[in-house]
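Let me give you the structure first, and then I'll get to my questions.
The complex is shown incomplete by one protein chain, all other protein chains being positioned as in the whole.
Now for chain A:
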Amino acid sequence: MAEFKKADSMLEWFDQRLGVVNFAKVMMTEYWIPKNINFLWAMGVLLTVLFTFLVVSGIFLLMYYKPDVNMAFDSVNYTIMQEVAYGWLFRHIHAVGASVVFLVIYIHMFTGIYYGSYKKGREMIWVSGMLLFMLFSAEGFSGYMLPWGQMSYWAAYVITEIFGGIPVIGDELVVWIRGNFYVSDSTLTRFFMLHVLLIPLAIIGAIVFHFYALRFPHVNNEKGEFFDFDEEAEKYLAGNKKESKVVPFWPVFLSKDFFVLGFFMLFFFYLVFFHYNFAMDPVNFDKADGLKTPAHIYPEWYFLWSYEVLRGFFFEIAGVSGKDLGLMAFGFANAIFLVLPWLDRSPMVKPANQRPYFKYWFWFLMADLIVLTVYGKLPPTGANAWVGFASSMTFLTLFIALPFITKAEAKKVGGK
């Protein structure tokens, strides 16, 4: 055993045993972030806070929720919403938080795309972030089933049905996922397990990995500028704070994040208390009924764009059925963002608007995703179906064209 001298303070006592002083330096006061950033760089901290809100409100909900098809609906809408003191508050925070977390994820993600924060050493940040997006999607989908309302049931039915399109194993796979031939009690209990245990564990792991992936390549900045972090850190520590290009995570970076967080929370709580229907669909306040199909079935808003890619193909092309084409396009749409760092062949790390070709690609993509999202909710009839087809094709084309567009850009700027 090492020899410990008697500690003079509590801090020293802990430092001897846990190395807290060094740990705080590495994690906080000497973890360097570029100074040249705007409020979009606060989205990571916003997401961490929202995730914490979801975990805490989820723990409270877990105390009263009953994962059983006969009890789930009333345990949520009566016990939690009306009987338990402030149960409604936890449910509103959980439901609205789950929706808003996706809004911030999308802002975070498209900030990354806009500023090119996924290449030249930052590939693993991007990949781990997309992994988190997928895990959050699974978490959102499994959680939406739990209140066992009409939309819970029918969204679960439609989404699990998608796996039936996979060749050879499709039909068996659907039964394996549902634990039954139809969406039933076994489906509810297994998605309950996924929602409260397995996926949250995976998310926590992936968050740690995502943070770790940031340490070596460092956070990007507003101009995409590369500089020597150690050199800039030395300047800062020597007292040239104004001259240095970096700031410490604590307190400088976080002070800005807390400010953004404060105003964001104002918006968030407005939604929680006064404007929550977008996250708690009225249809889901009807108890699940497998014999009564709702007039319109749609997923939560954050899945609408990929849902629209799925149903955008509604007719046979070259002997392949619309359903199969849609499924292939859906698979493509969900996987393609993951490999974005390798689709962008241009070496430029700059905000999109300073890149001669990429800027068009970026804003086209944004417009197309908005069209897909809006038409993903509308009934797919008449002209709507064709808008869906055209915007799905546009989505596929944009990603297939990206390597060529960025290659041409690389040629034009000549490796700058």
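Following the convention adopted for this analysis, a contact is a pair of C-beta atoms (placed from the backbone, for glycine too) under 8 Å apart; a residue touches a chain by one contact, two chains touch by 3 or more; residues count from 1.
Keep this in mind: contacts and distances are computed from a predicted model.
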{"item": "Protein name as given in UniProt for the chain not displayed, \"ABC transporter permease\", \"Penicillin-binding protein 2\", \"Carrier domain-containing protein\" or \"Cytochrome C\"", "value": "\"Cytochrome C\""}
{"item": "Touching residue (missing chain; options A:F285, A:F314, A:F332 or A:F364)", "value": "A:F285"}
{"item": "Touch criterion as defined above, residue of A:K241, A:R345 or A:K359 at the omitted chain", "value": "A:K241"}
{"item": "Chain not shown: contacting residue from A:M10, A:L266 or A:A318", "value": "A:L266"}
{"item": "Positions on chain A where the hidden chain makes contact", "value": "35, 38-40, 74, 77-78, 81-82, 88-89, 92, 103, 107, 241-242, 244, 247, 251-252, 255-256, 258-259, 261-263, 265-266, 269-270, 272-274, 277-278, 282-286, 295-296, 301, 304, 366, 370, 373-374, 376-379"}
